[in-house]
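Selected chains only, in their assembly positions.
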């Protein structure tokens, strides 16, 4: 028997794709319009998936109220922010959705009371582009 | 080669989270507003996922018309009902989404003509909370 | 020049369609499965639409933060509740979506700092059934 | 007989709510987290609604291919841009959704071959906040 539970939240951030390891010309070629100097932004959808057994007494896999609070702490870091300018993590790595979903995964894992239950994080950058990260 | 097919249906039910194994105070603490004495309700989304090979003659994994009928039998048990009061299964276990998705899984499995194809069931309690169950 | 702004929220409630002005038999005939004695429930979507001019200084039609708080007060009355048993308004009138959307309209109007801006309320009972009310 | 046709497109932009007519303190109070100095961003949904009669020969209200091109010209101005820094219109007025939807309305109207058909523009800032503009 395997159960999973998932919680979805959204956040709205600005960012610009630009890698310090590439020339301006290469950045423009690799990232296209996402390299616009003044940046752009998204309404991101963030989904956290936990996997495990269910407590027979409560019938729950994890305390949803606790998960909301733990996710809220992470959302405070990214919501209504400029990822590159306001979040330390993205000073050294480009804020591609691959790196953003990894950041979210690591950020929620360190806050979960039972981090071993974390299965994966999913990030919708737009309705058409979706990214996942797991260990 | 692995194929899956999924069918989604919806149902609307009332329920209340309350465990017979906990005191009233503990129920209130664990379930919060979901423990409201008079209950609340949801439009649930139920997704059944089958996995297997495709019949080369029909090009189908499973007869979708048959699956619809089999799911309809299960929906008759829960749709426009109070889960705790109208469904026997939830007299002894709390109607958390974890337990509801398990009930749906077992209920559809016993009705499938080829139950070995059942991979998992997914239950959307709200747009933000999603649960899965598999063996 | 006419602007509108809309805010959407959701709430999860139980209810039962049953009119005190009709016999049990007539209730069953008129409301069908929605008359199930133990009730059922929905994830309702509630949309408030305001209409008016925009303040040239702030570029806003209405303070969205204030609207959120005003809607939250109304949501406290209906969310995770049994409409018929927990909300006084539905003791005398059946909790059809027509009556629910009217209740929401009147409840938010009395809380808005500028009630004359309220254009209409919209209520999604399910993905397939949508109701609106305006004066 | 009245027909309308609607075309939806999306774009992803950064912006910051900040009015030149208000002090820093007032900006922070009025706009809250939307006043974050480094900005934030959205996946906007833009809907253009045309209204009129249908050409009996073609059975169409307006040439959809032409509308796509006309909307694409406007999208080039805002998509993957910072509204405040990259779009002249928002140098003098704050980039609230009320002002953005008005800008989109005026921008598409000046490009339509039959501007008298334009009924309104709708802008979804997030899943929860929606704005319309019409004359």
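A few comments on the model shown:
The first chain written gets the first letter, and so on, giving A, B, C and D; residue counts start at 1 in each chain.
Basically, a contact is a pair of C-beta atoms (placed from the backbone, for glycine too) under 8 Å apart; a residue touches a chain by one contact, two chains touch by 3 or more.
Please read all numbers here as calculations on a predicted model, not as lab measurements.
Taken as a whole, the complex in this structure file is built from 6 copies of one protein sequence, with 4 shown in place.
The criterion applied here is as follows: only the chains that are shown with their structure count from here on.
The distance from the centre of chain A to the centre of chain D, with each centre set as the mean of the Cα atoms, comes to 28 Å.
Each chain gets one centre point, the mean of its Cα atoms, and the points for chain A and chain C are 34 Å apart. Counting partner chains per residue, chain A has no residue touching two or more of them.
Taken together, the touching pairs link the chains into one ring where each has two partners.
Chain B contributes residues 10, 12-15, 33-34, 36, 38-43, 79-82, 85-86, 126-127 to its touches with chain C in the complex.
Taken in their complex, chain D has these residues touching chain C: 17, 19, 21-22, 30, 32, 93-99, 101-102, 127-135. Residue ranges of chain A in contact with chain B, taken from their complex: 1-9, 54, 56-61, 63-65.
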